[in-house]
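Excluded from the complex is one protein chain; the other protein chains are retained at their positions.
Up next, chain A:
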Amino acid sequence: MISIIIFAVLLLVGFGFFAMNANKIRANILMGRDVDRSDNKGERLKVMTLIALGQKKMFKRPIPAILHLCLYVAFVITQIELIEIIADGLSGEHRLFRSSLGGFYTFMISFIEVLSVLAFVATFLFLARRNLLKIPRFNMKEMKGWPKVDGNLILVMELILITFIFMMNGADEVLYAQGLSHAENLGDQSLGFAISQYVGPALFGGMSESSLIMVERIGWWGHILMVFTFLNYLPFSKHFHIILAFPNTYFSNLNPQGKATNMEAVMKEVKLMMDPDADPYAMPEEGEGEAEVQRFGAKDVEDLSWKNLLDAYTCTECGRCTSNCPANRTGKLLSPRKIMMDTRDRLEEKGAGLRKNGKDYDDGKSLLNDYITEEELWACTSCNACVEACPVNIDPLSIITDMRRYLVMEESKVPTELAGMISNIENNGAPWQFSPEDRLNWRDEE
């Protein structure tokens, strides 16, 4: 009875704490400007199914894709066993579904076990790859410190989770064979689990009954405790992508990647300038000018769209964007991954500050300058390689573009040569100093 109460409390605290932190992230994301992604629901579902569920873009690099797939499928399927663990925990029963599901139960657990072994191997290789192989994208500047620890912690937690599963099932196999398991005896000699019917006797064969029960309970409680630890670790980690990958791909930009957003605020002013009948001194119409004036482009996180902010929380720092970035590959400061990490870190900082000190709080910092420098922004060639490379459709380029817009239109901070190029366009309709009258000269030249 006590264990049921402990379990129920654990369950409530575990889910409750997660819900609280997930909600903070939701509130942070909603600080962003509005952008309409409510259209084309069918197309969006298709994109989500292919990219998030089907991992399509992962397979541009087959080896990590297969390893990642092992982890991903094992993780998803193990949730079925978690249902039973929760049911057992709340009812005080042991292997509640076994007698009613029979052979299917044995098949399910066996399936989970095989996947868990694959996941164990994959996790091990991932750890080795991260720490022993000198893969450049895992060892860049922005990966020093917490991001590196974060990546390793997740993998270690996964190893522990899987170890607990095999302690639980392995010890139970030995107990069952001796007729001592709490699982209902169905008249057979073994629980019949694909891996643990062999691993169990091999590891725990000579143990006493009390030791076996202890190992089984440590496995069971250890597993569920790790599950809740893991769940509650997610909102503080890059690993939140396992959940956010789904909404993030659903709300993907469905336009051609080459299309940059249109600025409607600018459109109004330009139309006014070009309208010969417009009266520049006219009184604003009723209701106009009452809305808060937004700055052009983005200086801080709240100037970005909520999709940009969702992108930032979805990023799992794999670095495929950066390893495909022409600027980064030629030694420039720009790293699209760092743009996403900076956006998330600044959003966390700003969100926490606002919650603590009220909605008018200003900490005097901003995404621009305190996190992202002008040098990074001006190194971008807008080639969309980062957008194309991202396995979960994150768009670093739109953040870069919006921050350039702020620099140019609000602060007139533009590299000298670009200022010259822009004034050429204004004066002669070409980025170079040529007269528009000479546009057709090529026709008569040899």
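Annotations for the structure displayed:
Just so we're on the same page, a residue touches a chain if its C-beta (ideal position, glycine included) is under 8 Å from a C-beta of that chain, and two chains touch if they have at least 3 such contacts; residues count from 1.
We adopt the following convention: contacts and distances are computed from a predicted model.
Of "acetyl-CoA carboxytransferase", "Oligopeptide transport ATP-binding protein OppF (TC 3.A.1.5.1)", "Carbohydrate ABC transporter permease" or "CoB--CoM heterodisulfide reductase", only "CoB--CoM heterodisulfide reductase" is the UniProt protein name of the chain excluded from the display. From the set A:T78, A:S110 or A:N324, the residue in touch with the chain omitted from the display is A:N324, counting the whole complex.
The omitted chain makes contact with just one of the residues A:N21, A:N131, A:T163 or A:T401: A:T401.
In the complete complex, the residue from A:D36, A:D360 or A:E417 that touches the missing chain is A:E417.
Take chain A: the residues that touch the chain left off the picture are 60, 255-260, 262-263, 266-267, 269-271, 273-274, 296-297, 324, 326-327, 329-334, 375, 378-385, 387-388, 401, 404-409, 414-415, 417-418, 420-422, 425-426, 429-432, 434, 436-446.
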